[in-house]
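To keep things clear, I will list the structure first and then write my remarks on it.
Removed: one protein chain of the complex. Kept in place: all other protein chains.
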Amino acid sequence: MKVHEYQAKEMFATYGLPVDKSEVCRSVDDAVKAYNRLDTSKVIVKAQVHTGGRGKAGGVKLATDEVELRQHAAAILGMDIKGFTVDRVLVGEAVNIDKEYYASYVIDRKSKSTLLMISKEGGMDIEEVARVSPEKIHKFVIDPSVGVPDYLAREAAFKLFDDIKLVRQVAAIFQKLYTLFVNSDASLAEINPLVLTKEGNIVAIDAKMTFDDNALYRHTKIAALNEPTEEEKKELYAKSKGFSYVNLGGEIGCMVNGAGLAMATMDMIKLYGGDPANFLDIGGSSNPTKVIEAMKLLLNDENVKVVLINIFGGITRCDDVAHGLLKAFEQIKTDIPIVIRLTGTNEKEGRALLEGTHFHVAETMGQATQKAVSLVNNNHD
Amino acid sequence: MKVHEYQAKEMFATYGLPVDKSEVCRSVDDAVKAYNRLDTSKVIVKAQVHTGGRGKAGGVKLATDEVELRQHAAAILGMDIKGFTVDRVLVGEAVNIDKEYYASYVIDRKSKSTLLMISKEGGMDIEEVARVSPEKIHKFVIDPSVGVPDYLAREAAFKLFDDIKLVRQVAAIFQKLYTLFVNSDASLAEINPLVLTKEGNIVAIDAKMTFDDNALYRHTKIAALNEPTEEEKKELYAKSKGFSYVNLGGEIGCMVNGAGLAMATMDMIKLYGGDPANFLDIGGSSNPTKVIEAMKLLLNDENVKVVLINIFGGITRCDDVAHGLLKAFEQIKTDIPIVIRLTGTNEKEGRALLEGTHFHVAETMGQATQKAVSLVNNNHD
Amino acid sequence: MSILIDNNTRLIVQGITGRDGGFHASKMKSYGTKVVGGTSPGKGGSAIDGIPVFNTVKDAVEATEANTSVIFVPAPFAKDAMMEAADAGIKLVICITEGVPTLDVIEANHFIKRKGANLIGPNCPGLITPEQSLVGIMPTMIFKHGGTGVISRSGTLTYEVVYNLTKSGIGQSTAIGVGGDPVVGLYYQELLEMFENDPDTDSIALIGEIGGDAEERAAEYIKAHVTKPVAVFIAGQQAPPGKQMGHAGAIISSGSGTAAEKIAAFEAAGVPVANEPSKIPELLKNRR
Partner (left out) sequence: MSILIDNNTRLIVQGITGRDGGFHASKMKSYGTKVVGGTSPGKGGSAIDGIPVFNTVKDAVEATEANTSVIFVPAPFAKDAMMEAADAGIKLVICITEGVPTLDVIEANHFIKRKGANLIGPNCPGLITPEQSLVGIMPTMIFKHGGTGVISRSGTLTYEVVYNLTKSGIGQSTAIGVGGDPVVGLYYQELLEMFENDPDTDSIALIGEIGGDAEERAAEYIKAHVTKPVAVFIAGQQAPPGKQMGHAGAIISSGSGTAAEKIAAFEAAGVPVANEPSKIPELLKNRR
């Protein structure tokens, strides 16, 4: 789950991390008031959107007087950045940047640990730095049972600075950021850039945090900051029903038990010349209620021309699955053709139950997919 | 460093540990007011002193009405318990005890860890339990890098209870007590007894905490609770001068560099028929200022008839030590005989410098001690 | 032989009094797994399907000499359960639970490693050594004893592959679902090494998916260290970036972790990649 820069900065401030003075504004008038309260001539106006690249899109502007500020705030508010409409800007004191650095904590799958990543190449796209000059990124694996002791924070800080005063300042930042990361179950806590000002202070002038969805149950305040897109609202609704759903825009709706098999199913559709409408994992078992809910989701998508149900009967045997499907479809009214592929334990019994119904029954994933693709093409004709 | 029961209970309450309702009182009138505020018929009045065995000494009494309360408060306030005058009593609601248990965290030298010790034999002298039936005490070594996870707290709690509700209650107590122990750098956190009330609640009705002197620098609030005895004030004063000092009551004052050697010196005095007046470790080196301060300490003790200075010259050579001693004693006026034993690097040069002065110079600890003892005996004659 | 579990596996089921725990404890027991005990705080002394229940893993291990534990407790308690198992001397901990916070897994896995034990999962179907021992929730009927080791990040997709293997007459030495989370215990490299060293394993099926770069590292490892034939399937070629595909770990972040990269890595390492799960048996047969 993502939060906005201004929300991340509020968290930073709570943990004693130095951030630039700023205020979030929802209107041009608010922005002007904020400008006057900040009591500084030069401010920066930044779009608050849940996507990267706002700078390139014109969502970040410097203003040196009220007129300019009005202009920029007006231009940015309402702007569309990669499909996100800007409804808030952050108006912040523009600091005198001497040098820019990069610092983040991320979850590292390889070391199965939290990783501190730092670089002297701040203010740029860190993936680009990692690609072009990986030696400029320093990584520190954090032992969760000790966290970031002073010596480790110092070791990292010495990679950025020689001056012991700056080393101590930035080491404290690394420790506080780690505490925030752990206490909030973050999956990313990034400062880019972390700035050395001409006055010799170190300030986080941007802040990015994302959080582990699996841990949100213990962070209700953070969970409350969630602002799902229309797309994500659908996904969340599916989740509330026990599904995993992602819209893909194609014509063949899929309903599969298991995430891996669901991914394989959408890949197969493409392989056989079709376009998957979605990823949909309905989870381990497939009782009638679940199937009904899942079908509602698929049929809500106007693009869907054919539905492909791919079920592997494991603990729940295929004959039970077939009974469940038949029961579910008693309650579902649709003209859309349904292809069902059932494999696994008692598959023959299961398929036999479905033969002679309005379902198109297939034995293998290949056959089922071919059938679904051909049904779409027939519809087009 | 010790604190009173009521102070420990305040800390307990801060950490969410269940304690009986109580108030500390410095006068009988205060006690009566507390009694009325507690709004319960039966209360317990407990002397607050930095020593054990207050129960046996009559410092703990049950009162069932205001008259009794007045009597007990009046009797206990001002009472002398093992040399401590009671100036405070704790007036607490008397809980309906069903069963008594024991729980403590201690520093365990052997496992080099914190140890959780629990027993069903609460309310008694735990050392006695340990001696008579050690199998009734359960010990859990705490890994400092993980603390007391839920499972460990439960494991321990199941040693005391079968009922899962009580297990959960007491497991939470074990976890909170550990947090308090670690956060406050305690060396002991003891609940004896931890009580199961007839109403089915678990309450700490006594609380004992001692703290690591070496860590007090980072716990100023706890350090402020220190109430040194007259004896301890002397020791603290010595500490502020860089010494370790303990009064022993004998006639031969000692001044030694190093704690082990200082202990050996007082043992030798006893071995040779004398009585050491004190333990005094003046630390590694022995510059004149230190010697002057140390002599002041010794000469303040009216029992001291002879002073035995035992210095091992290591990094600081014996000749330098001798120069230092001579310089120091230019400023010290005393008729008390001084025996000096100097060994180690350049000992001959050192001793040569002291020959012919008013010091009694000895080569070995044995000789020095004999000399000191004989000088005391001469004085007595 | 086999890897990780066999006839000597003595299993306890943590959370045995829960719906899933109880159901699968019986399933495992009836498959022949030595399910020697279960745990459920406060239910010690009772029994589930003849399996004795203990209050703590420590009690269970003391009474039963269990060496393996499978966890069915809800996600908020999974970390504690994993650590309890390792602290009690369990040497292989399998966590089935889905939705465990990543930092909990990191902490538990570090602790388990420190205790000299291994973790599988969480968010995994467990593992099976066919005709010897099942630890987890896999449907036993599709498995057959044989020579192919199976490693997978998925559940039903593994069954799909195993089903096809068995149908083609290819049995399995051990099949392991490592779990679909970003951070899980044993992974490709450790398991590839175990299979390489297992005399009863003659080939390996590896089922990967989008997210992370474990497949890329596995490809390198295979090239350098694995002499036995390996066939691969990678799920998620059609997954859009930034979207989590069911598994918490199946997500393309900042343009990395794509199926295309993974497939390319295996092909560069000379490891054949199936374009359908059903092609795995064919690829293995061709290489033997």
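Order of writing sets the chain letters: A, B and C. Residues in each chain are counted from 1.
One rule holds in what follows: a contact is a pair of C-beta atoms (placed from the backbone, for glycine too) under 8 Å apart; a residue touches a chain by one contact, two chains touch by 3 or more.
The structure presented is a predicted model; accordingly, all values stated were derived computationally and were not measured.
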For the chain not shown, touching visible partners are A, B
The one residue from B:Arg109, B:Lys221 or B:Lys333 touching the chain left out of view is B:Arg109
Touch with the missing chain holds, among B:Ser104, B:Gln175, B:Asn192 or B:Asn257, for B:Asn257
Missing-chain contact among B:Pro276, B:Gly324 or B:Gly350 belongs to B:Pro276
Cross-chain touch to the chain not pictured, restricted to A:Asp150, A:Glu231, A:Glu330 or A:Glu363, is A:Asp150
In the whole complex, of B:Ala215, B:Ile292, B:Ile332 or B:Ala352, the residue touching the missing chain would be B:Ala215
Chain A positions in touch with the non-displayed chain are 146, 149-152, 154-155, 158, 163-164, 167
Note that chain B touches the chain not displayed via residues 107, 109-110, 112-114, 127, 143-145, 182, 185, 187, 212-215, 217-218, 244, 246, 248, 256-264, 266-271, 276, 279, 281, 284, 312-315, 343-345, 364-366
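Methods note: only the chains that are shown with their structure count from here on.
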Whole-Å distance, C-alpha centre of chain B to that of chain C, is 55
Cα centre of chain A to Cα centre of chain C, whole Å, reads 26
Touching two or more other chains in chain A are residues 145
Multi-chain touching residues of chain C, meaning two or more other chains, are 111
